[in-house]
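Read through the structure below, which is laid out as structure tokens, and then see the notes.
All protein chains but one are shown at their positions in the complex.
The first chain written gets the first letter, and so on, giving A and B; residue counts start at 1 in each chain.
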Amino acid sequence: MATAASVPAHRGIIRRPTATTGWLSWFTTIDHKKIGILYGVSAFAFFLVGGAEALLIRAQLAKPDNTLLNADQYNQIFTMHGLTMIFLFVMPMSAAFFNYFIPLMIGARDVAFPRLNAFSYWLFLFGGLFLYSSWFLGGAPNGGWFGYPPNSTTDPSIGMTFYAIGLILTGIASSAGAINLAVTVINMRAPGMTFFRMPVFVWMGLVVQFLLAFSLPIVTVALFEMLFDRRWQTNFFEPAAGGKPLLWQNLFWLFAHPEVYILILPAFGIISEILPVFSRKPLFGYQFVVFSGIAIGFIGFGVWAHHMFAVGLGPVANTAFGITTAIIAVPTGIKIFNWMGTMYGGDLHFDTPMLMAVGAVSMFVIGGLSGVTHAVVPSDYQQTDTYYVVAHFHYVLFGGAVFGLFGGIYYWWPKVFARMLNEFWGKVQFWIMLIGFNLTFGPMHILGLGGMIRREYTYPASLGLTFWNQVATVGAFLIALSVLIFIVNAIVTQLRKPGLENEDPWDARTLEWTTSSPPPVYNFEEIPVVHALDEFWHRKYAEDKEGRLIRVPAGASDDAPDTHREHAIHLPSPSFWPLVAALGLPVIGYGVLYSWWLVGAGALLAIVGFIGWAMEPPVAD
Amino acid sequence: MADTTTHAAPAEHTSTGLPSTKLAMWIFLASECLLFGALITTYVLYRGSSTTPPYQHEVFDIAYTSVSSFVLLASSLTMVLSLVAAEKRDFARMRLWLVATALLGMTFVGGQVYEFTSFYHEGLKIGGPGSNLFGTTFYTLTGFHGVHVTVGILMLLSLVGMSWAGRLPDDQAFPVEMVGLYWHFVDIVWIVIFTVVYLIPQPKPPGT
Partner (left out) sequence: MRTKRWLAFGLLAVTLLLLSCSKDLPQNTMNPAGPTAQTEKNLLVLVLWPAALVFLIVEGGILLISIRYRHRKGRDRMPAQLHGHTRLEIGWTIAPAIVLAVIMVPTVSTIWQLARQPADAMQITVEGYQWWWGFSYTDPDMQTAYGDHGPIMTADVMVIPAGRTIDLSLTSLGGGAHSTNGIPDHQVIHSFWAPRLFGKQDVIPGDQTNHIVFSADEPGTYYGQCAEFCGLQHGRMKFRIVALDAAGWQHWVEAQRQPAATPTEQLAKQGMDLFFGTNGEGGQCIQCHSIGGTDAAATAAPNLTHFASETHQCFAGCDFETTDEAALKAWLADPNAVKLGAKMPDYGLTPDQIDALVAYLYSLK
């Protein structure tokens, strides 16, 4: 890093912006907090779109032989529903929380590479928009989120080419973000913040970044191979030329299985923060929760073919992967038991964040149990590719991840926006969402075992499963109602004037709560010195000789912000080069679809962006 | 309210003592191992699977590729020499060796372009009618590697330009070391590719 004396005084190509307020500042921001908000708002917008797609699916399946959507429309909608929820909602919403809170929780001023952080956000957004532009440019992806060739490589619609390019773009964004956050956690912890004094949320974040860094390259190769097959008639998955469709499946699931842990671990981290605060006792078995998260990360690379039990890998492979899949249930169970241990004997305050967290744990358990039944390979021959699997993954992803993320939203809203979401309506949202969720996905266990396959746009009345389909549809609309309630709650809340009566409304445990709400751009007046896990808690409370807690007298701890110190806090200035560089990549993407000139233009834009980025001084003149 | 003055950041203090950029580069290179791993796996999976010609033994000129491999290996040597010069603060010499590295890299890439063109004229295609799995996997794997070399050349030339214009920070050896890490990695990947693709013979289809 440059020292003040050694950076020659010069300009970049264009004057570097300085403003940190105003609408334009959102385009040039490199502040992890603003980027976190950008991620969160974008992710939520995509959640609504993905939810609308889900409602269309459920409306179509409410009746047998329904004609609301034809086969072609349905295939695009269910594909986009999956892609949106996974890549454009859960992952970026998790990124929102990681971005906003990891630096605060470890006592840092920002992430390791702030401009790279902005680049990741813009590329994610452009990648998502690129994917959605397909609706208007010939058709959305229609081969399922898993895109199995030869169907996906031979489908005449342009949609699956958008799929390949779009996911390459968002994959690059996530990879850059992964390196950034991993280095941040490893290298930028405050003095005294050893690895085992980090909050579990930060640990889960670290594991997720490594999962991303090592799994994304594999699917990137697969996506390029699919793109080449579609665009330039290569032979990677072409059986007539000797290509093997199963190569895609192996490469894809080598990524996509770790991906499911990428999707759930952030929520596990949030739950691990909320439960102790609202139980008013520490996380039970902190080291075990941490180690089980690491174990899940490692073992997660060894189970991928359990998505392929019915493709004919042979009894040896099926046996091996059945066993590894059973093994991975153990560290997951450890977390559940430790969360129960956290609540046990506590003083449980069921505010909305706590309701969401406990709901997430309970619903995840159901999904986890159905997951164990998948490990019973011969039984999986019946379960796979049916609604039973749809039930399983929605219980873990919606039940676990989405409830967990909502918990984080309610928990940290006051920190980010200096207002409290309405507690009554929060509870209303929770209960309606819980009931709606169970009505939607509970019956899907029956639908699956009763013989309904996945990904079918219609079914006959003679299947005998009309009733449970109707129940699921009703449940889906209840979920929509609960989300609407949340949106109204959020809007009404934000219309109030900011300002918290109590800046530590939940009596929390971790460092982000030592700052003002919202935190100043530099996060901490002075970088905190950390002496313990749950550092903030220990500044407020000390244990007497019986191990009971007593509140430390005011002023005796050093958590009160010192407003009289004058410091020169050095922060890099905003920049627009990350946005420019990021913009070049989807242009290349359009070029691959339509014209080599566009490829050139996009490449030029990206290169100019990167050079400008490299050349600009760390701060504006 | 603290004063956020706008002057450059002080020397970086990190929890591990490793500079963040170096840590980032290592994690990035680790992820690149998986990228090339998947590409090489695809190649190996499909080795001997082509149903139509041309086949490997018909087009490869091992002697030619050995020479260009040597050129790339030599570029790693010049890269090291550049870093040594930078550490001695002889920045003119550093730039010289960086240019040499870039030139050797360009020779390698140029050699590959020539090689691929001649393969194409012998009927080896990446896709479309008349293509086979050998062409598909060969061009993809070596193409990805070639792109990585090209990006490396761009980074080398950028370093030269920025150093010459006085735009690098005082410790010029650090960015040179970072680019050096990347360059050596790309070189090592080539050694693996050259061995797996060129040196290990493929089973010949019957009748050839």
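The rule is simple: a contact is a pair of C-beta atoms (placed from the backbone, for glycine too) under 8 Å apart; a residue touches a chain by one contact, two chains touch by 3 or more.
Keep in mind it's a predicted model, so treat the numbers as computed, not measured.
Counting contacts over the entire complex, the absent chain touches A.
Only one of A:V41, A:A59, A:I294 or A:A329 touches the chain withheld from this view, namely A:A329.
Screening A:F337, A:F477 or A:Y522 for touch with the missing chain picks out A:F337. Set against the missing chain, the residues A:T194, A:T319 or A:N502 yield one that touches it, A:T319. Within chain A, the residues in touch with the undisplayed chain are 70-72, 75, 143-144, 148, 150-151, 154-156, 239-240, 242-246, 279-282, 284-288, 310-312, 314-315, 318-319, 322-323, 326-327, 329-330, 333-334, 336-338, 340-341, 343-350, 358-359, 361-362, 365-366, 369, 372-373, 375-386, 431, 434-435, 438, 442-443, 445-446, 449-459, 462-465, 541, 543, 547-549.
One rule holds in what follows: only the chains that are shown with their structure count from here on.
One finds 32 Å separating the Cα centroids of chain A and chain B.
Residue ranges of chain A in contact with chain B, taken from their complex: 1-8, 10, 18, 112-113, 175, 178-180, 182-183, 186-189, 193, 213-218, 220-222, 224-225, 228-229, 232-236, 241-244, 247, 251, 254, 520-522, 525, 563, 565-573, 607, 611, 614-615, 617-620.
Listing the residues of chain B that touch chain A in their complex gives 1-12, 14-16, 18-20, 23-24, 27-28, 30-32, 34-35, 37-39, 42, 45-46, 49-52, 126-129, 131-133, 136-137, 140, 144, 154, 158, 162, 166-167, 169-171.
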